[in-house]
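All protein chains of the complex are present and in place, except for one that has been dropped.
Presenting chain A:
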Amino acid sequence: MGKEITENGVEIRILCRRLVILKKESGIQWLIGSPFLPSLTIVSTLRCLHTLGSESLSPDLPKESDDLRSLLPKGFEVIGALITDDRNVLKIEKIVGNAISAVRNLRKSLYSNDNDNQVLIGAVIDLKNGVGERDVRFFTSRARNSGSVEKVSTIVYEDQPEKFVWDKGCIVRCELPIRLPLYYPLNTEDVEGIYTQAITDVECKFRDPQVTYLIEAHNSHSTGGPQPIVLHGMELNPPEELPENAFSIETARESTVKSLACSYFFSETKDTMPFTSVEENADKILVNIMFNRSRNSLKPVAPIAEYYPATEGAKLLVVDHKLEVLCYAAKELLLMDAVSKLLIPALIDQLHSLKNKISPSLLAEHPKLQPYHFMPSGFLHPITVLYELSYGETEMKQVEARRSLHLRLGLPFDRPLLRVANAISLSRTKDNTGGNSTQKGSSLLKDVHHGIPSSGVSGGFVSLVQGSYEYYHYLQDGFDDSGWGCAYRSLQTIISWFRLQHYTSVHVPSHREIQQSLVEIGDKDPSFIGSREWIGAIELSFVLDKLLGVSCKVINVRSGAELPEKCRELALHFENQGTPIMIGGGVLAYTLLGVDYNEASGDCAFLILDPHYTGNDDLKKIVNGGWCGWKKAVDSKGKHFFLHDKFYNLLLPQRPNIV
């Protein structure tokens, strides 16, 4: 990408793939950068949700900063604002001024000791004149100097944004359960005040001289890797704040530890491309916080037990907190700073977020709050969300919380991307099992169509199923359904797709359970259960509706010869819905995973997943035997894949409109 010097010599680098997430409506988007990336680099954007009254361009700063503080990992910060305006009454200078002052005020409330030299970005789209990414106009201003605004003319779009973020940066992770006992007088009104005081005490303790930070590479529990590093609480404070006696127990070894950077834990040759997930590609450091019971600046004193009776009625309340934070740190950052400047503030922020949610119900049942981290596809960094686990995920309140997060992140509303099952899992036990196949506790083959030979349609446009599915076929699980179970197996594959996309947590039903639900809805007589009767597309739609609440579209054709005519419609389905299709009808049931269609020539092929396979789950055998592969309506020998004298029903499950 050519770089040219602009009048102010400033260029803005954009990493995120979608900068404008507001859809033809006026509003504010916060632009996110990082102190560890070059200044004026936009990593991501978050929509401003809380506004004052109905005024979409006046952010409610206290609420916004609360939300952003818990959402955004430390190591990322708000560096700008983008305003879309449809009123066209104000001059552009005025709008830019608004954007800059919005971000300046937000930073004031987010970061208490803000750096005055920070350059802020103000960006504007005038909806009357343009809506696209390229219509954004960028301006910059120094944080302390509100008057001068400069126009930016050079915009660089990074080709490999993941590499840009993760080659030089790493994740610092810390999990910390905190159990706080609170004693309060029976006659007090102010338990919350006591709680607040206790939380403040905890804050101080993170920098207690006896606190010890054990730092290690996330995956190196075996031999060979770098040794864990031990940092002591006293080493975190700048020297002038140290109690004078703290130096006496510092050894030479400890002072060398101070000069180590995060990169100590990583090999330099690691390649982050292609970047598939934080779990696999990002470098990670794990920090454990412990309390050193062997260091004390005081002279050792023989044990003493003192009994203090409560002078008035007293009660004890125990509040449990689960903290888990991720921070983003440059690899050359000193470990000491990573802990002191990122990790501890992050823990304190999260503790306050938890406190604010627990406080109102302090004396009643505490909410079960658990932090989860997500990195939806297209996002370059994780975000953190506190979920309440006392209720089910489909509870209205939880759904609303997720919807507003989708809105903030600019995610579509018809797919669940922020459910617990979507969360990044970094806990160690899961890492040990490794591998994709065991991740979901299933041994079935997934996504068998990856890497099969192409269809042979020249100039065709391929439309495929979106997301993962499991391959169900005859004789699986030692169940003999050869000759009658193909539609059941196709249904199982479809339900597995909904499971793996996290629309449902319902397990994949057995043949008997499928029959059972058909009897329950009155479609079949009780004698149907346990029989070997076939089912068709219509029955499948009933079961999908009953078990998952998924509705389906059905396409009928009187003869297999008519199927190629439906290719355009099927391609559209894969583009918009992306669910697997079941083909039923006259004789055989198949699962359709995609079409390859040349609109001009009419040439087409169908990606068929055949449930009639009776062998073992050997990918090679399945692909070579054509059990998963492209089928042309008429093959090279003139044989028709779809029979002309049979009718076909195509079942097109519709993606539910849920998050």
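Here is the rule we use: a contact is a pair of C-beta atoms (placed from the backbone, for glycine too) under 8 Å apart; a residue touches a chain by one contact, two chains touch by 3 or more; residues count from 1.
The criterion applied here is as follows: contacts and distances are computed from a predicted model.
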### Summary
By UniProt, of "tRNA-intron lyase", "Ribonucleases P/MRP protein subunit POP1-domain-containing protein", "WD repeat-containing protein 41" or "Oxidoreductase", the chain left out is "Oxidoreductase"
### Task
Could you tell which one of A:53, A:274 or A:300 touches the chain left off the display?
A:300
### Task
Check the options A:177, A:274 or A:478 and report the residue that touches the missing chain.
A:177
### Touch residues of chain A, complete complex, unshown partner
176-181, 183, 185-186, 194, 197-198, 201-202, 204-205, 207-212, 214, 223, 227-228, 230, 243-245, 248-249, 251, 253-254, 288-311, 313-318, 320, 363, 366
